[in-house]
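Then we have chain A:
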Amino acid sequence: MEKRTIVAVVVFAIVAVFFFFSIFLIHPFGKPGQVNMDDHIIANTQNETGTNNGVTSTVFDYRGFDTLGEATILFTAVAGVLMIFRRVK
Partner candidate 1 sequence: MIFDIIIYLFIGIGIFFNLLAGIGLLRFPDVYTRLHAGTKCTTFGSLFLIGSVILIGLKLWWEKDTNGSVLAIHSTIALIAILLTNPVGAHAIARAAHRSGIQPAGAVIDELQAKPVEKNEEKTGGD
Partner candidate 2 sequence: MIEYIPFIAVVTMIFIGLYAVLFRRNLIKIVIGISIIESGVNLFLITLGYREGGVAPIFTSLPPGTTYPAGMVLPVPQALTLTSIVIGVAVLALMLSLVMHIYRKYGTLDVRKIRRLKE
Partner candidate 3 sequence: MDVLGLSELLVRIILGTLGLATFGIIFGLFYKGIDRKLSAHMQGRIGPPFRQPFRDVAKLFTKENIIPDHAIPWIFNLIPLIGLIATISILLYLPLGGFPPLFASGGDLIVILYLLIIPSLALVIGGFSSGSPYAIIGAQREMATMIAYEFPLAVLIITVAWNLLQKGITNVFLFSTIAAAPVWNQVAGPLGFIGFAILLVVLLLVTPAELSKIPFDSPEAETELAGGLLVEYSGRNLAMYYLTDGVKTVVMASIIVALFFPYNLSAFIGLGSYTGIIIDVLFYLLKVFLVILFSVTLIRVAIARLKIDQIVYTYWIPLTLASLVGLILVMWDQTMVQWFS
């Protein structure tokens, strides 16, 4: 076994152990601790945004700017792919 593999395995194990430790400190599955932001969204999504779908209202209204970024990401990727596959003179 070469040196790189040993180092990689050790480091991998350390990071994995820390991740495993840390996830047990998150709230248990299905019981979120604080929910005030999300409850606010659910409670107000109909009268503020006039939308029945809470997720869509989050995506396009409350966090609409993220969605703009998301659309931009796709646009960027498309531009990148088109650029990579362009025909060079």
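Quick note on the criterion: a contact is a pair of C-beta atoms (placed from the backbone, for glycine too) under 8 Å apart; a residue touches a chain by one contact, two chains touch by 3 or more; residues count from 1.
Regarding selection, all candidates are chains of the complex that A comes from, given by their letters.
In this text the structure is predicted, and so the values were computed from the model without any measurement.
Peer 1: If you apply the contact cut-off given up top, which option from 1, 2 or 3 ends up touching chain A in the complex?
Peer 2: Considering all copies, chain A is touched by candidate 2.
Peer 1: Which residues of chain A touch candidate 2 in the complex?
Peer 2: Residues 5, 8, 12, 15-16, 19-20, 23-24, 26, 28-32, 35, 37-39, 41-43, 45-46, 52-55, 57-59, 62-63, 66-67, 69-70, 73-74, 76-77, 80-81, 84-85.
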